[in-house]
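Got a structure for you, questions after.
With one protein chain held back, the other chains of the complex are shown just where they sit.
Right, subunit A next:
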Amino acid sequence: MAGINEVNRNESKMVVPLNTWVLISNFKLAYNLLRRPDGTFNRHLAEFLDRKVPANATPVDGVFSFDVFINRSTSLLSRIYRPAHGEEPQINIADLEKPVTAEVVPVIIFFHGGSFAHSSANSTIYDTLCRRLVGICKAVVVSVNYRRAPENRYPCAYDDGWAALNWVNSRTWLQSKDSKVHIYLAGDSSGGNIVHHVALQAVESNIEVLGNILLNPMFGGEERTESEKRFDGKYFVTIRDRDWYWRAFLPEGEDRDHPACNPFGPKGKILEGIKFPKSLVVVAGLDLIQDWQLDYVKGLEKAGQKVKLLYLEKATIGFYLLPNNNHFYTVMDEISAFVDSNC
């Protein structure tokens, strides 16, 4: 088997810059160390290995951040990122939650990836990504530190997302001039999955979400799709690890056709006729779960929902973590246009 794996490694090295390959391979190696066959997770080692960064009320490249408790009793934290308007070298504590001043300010609620088990809102890779989003969308970004599997299974992550949505929606300081908070949901990998489910809950509760941004969203199902078989082990990801994460997140005894995993599967909700937000779905052409992601897009289309698919043929997972490839810039431009269009 070693021979085939070598070939696989060489394939992945040919499609990404070397430093990207190193970054993602490093994650792959680290994550392999953390997942145990019995379904438990080496959380201590995970926290040790994860690179994190504190919030910073001193603006850096025009963005400052601070952490807030969305819910004190469950220790649900979010990191808020705001554009600095150039004047002061330091943001006064009293001004952290100063009302936004522009006519329209998009507020992007961001859910980091990590297959429901890894990373945090203060992981450096996501802190960096959120800072970028502030710049390109002229938005306030709220990155939610949701509870992770396997310690906290479905529906914890969704509940935390829902709590964050309510919190954001009720902040007067985040309201645009029309006295409404202009909310977008965004996330990568498991974060993309959370976006869908939180949006669904928002619709059911009449909270308006202006748009969903799903970057390489994590979906799946019992069936083994073509892309899973074709790309298994080739570009950093294996079917086996995907299975592990679903087993860790889904309720015990449930299979991958659970609607959390497979929203348009046999147990999924009907989305026809409801006012679901418009969606931007980014699919990497070398992502093994792309068939599920494409099914998701088709599902939205069939339900008459507005969706734009951005299919990046030669992209692998994690391409948006480093600004060293065209896909990165393409996606940032699309996100910017998406958030801007009907603001």
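The definition used in the following text is that a residue touches a chain if its C-beta (ideal position, glycine included) is under 8 Å from a C-beta of that chain, and two chains touch if they have at least 3 such contacts; residues count from 1.
By definition in this document, contacts and distances are computed from a predicted model.
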| item | value |
| --- | --- |
| Per UniProt, the name of the complex member that is left out, chosen from "Response regulatory domain-containing protein", "DELLA protein", "TATA box-binding protein-like 1" or "serine C-palmitoyltransferase" | "DELLA protein" |
| Selected from A:Leu33, A:Ala102, A:Ile274 or A:Ala337 as touching the chain missing from the view | A:Leu33 |
| Absent-chain interface as seen on subunit A, which is shown | 1-2, 5-6, 9-10, 13-19, 21-23, 25-26, 28-30, 32-33, 36-38, 40, 42, 44-45, 47-49, 51-58, 60, 66-69, 72-73, 75, 77, 79, 89-94, 96-97, 122, 124-125, 128, 314-315, 321-327, 329 |
